[in-house]
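In this view, the complex is presented without one of its protein chains, the others remaining in place.
As written, the chain order gives the labels A and B, with residue 1 at the start of each chain.
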Amino acid sequence: MSEENKKKIMFTVRKPPHGTIYVYEGLEVKLIMAAYDADISVVFIDDGVYALKAGQDTRELGIKGFEATYGVLVDYEIQKVFVDRKSMEERGLTEDDLLVIGEDEDTEEPIRPKMVDSSEIAAMMAQQHNILSF
Amino acid sequence: MLHTVNKSPFQNSSLESCMRFTQPGDVILLMEDGVYGAVSGTAKAPLVEAALARKVRVCVLGADLKARALNDTIKGTEITDYAGFVDLVAENKIHSWL
Partner (left out) sequence: MKLAVCIYEGPYNHEASDSAYNFIKAAIVKGHEIRGIFFYHDGVYNVTKLMDPPQDDRHIANRWSELGASGIDIVVCIAAAKRRGIVDDVLVPNVRISGLGQLTMMAIEADRMVIFGD
């Protein structure tokens, strides 16, 4: 299927990780959906940006973490990953605080989620076929 | 775009966040505990008033208002039923601000 004909599906993540299962099970949906013919994007807003914070260690909780999986999103061909600038600023986070989601095939440079303004996200939302919130 | 908000603005910031991503012509539907945001004269009423001033439509699910004994809604908000909810979905792309 050509890129133009693929249905645009966006995921929005607005909840923090670990306190509830939404982020974890939401990630499972993204990985499955990536195997289908859809144009996927993921947007982290509000406490959702904490899901991308580098250095998460859930071992003492005894629950399964997912930082390693987020680290290979690009390998799953999920490359359109965005964070809301204001949500980051409100929480004192910068792009350097975020985990790496893959590396560039040619340059081997690490790829991090892209910080964008809410107006850009609103414009992207309006173009989607469907939006799934997690 | 249709934005659904189901949380009280006194409890969390879903309504406030949602507003940052609305554009003129968009619709916000307040439902479940979200309907508390539609009550006039509260400390959180300015949120919905600001949306209306920006030409964002604000609809409120009447069944949720009734269940919570709320009847004094902000002027300019539109009370709707589930059939109206369905029409809003048919007319707009939707994002749920869960």
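Keep this in mind: a residue touches a chain if its C-beta (ideal position, glycine included) is under 8 Å from a C-beta of that chain, and two chains touch if they have at least 3 such contacts.
Note that the structure is a prediction, hence the values are computed from the model and not measured.
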item	value
Chains shown that the absent chain touches, full complex	A, B
Per the touch definition above, residue among B:45, B:63 or B:79 touching the missing chain	B:63
Residue of A:25, A:77, A:90 or A:104 touching the missing chain in the full complex	A:25
Residue touching the undisplayed chain, where the options are B:31, B:60 or B:74	B:31
Missing-partner contacts on chain A, residue numbers	7, 9, 21-22, 25, 28-29, 32-33, 36-38, 129-133
Chain B residues touching the omitted chain (full complex)	6, 31-33, 63-64, 81-83, 85-87, 89-90, 93-94, 96, 98
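Definition applied: only the chains that are shown with their structure count from here on.
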item	value
Chain A contact footprint on chain B (complex, rising order)	1, 13-14, 17, 20-23, 93-98
Interfacial residue positions of chain A with respect to chain B in the complex	12, 14-15, 45-46, 86-87, 118, 121-122, 125-126, 128, 130-131, 133-134
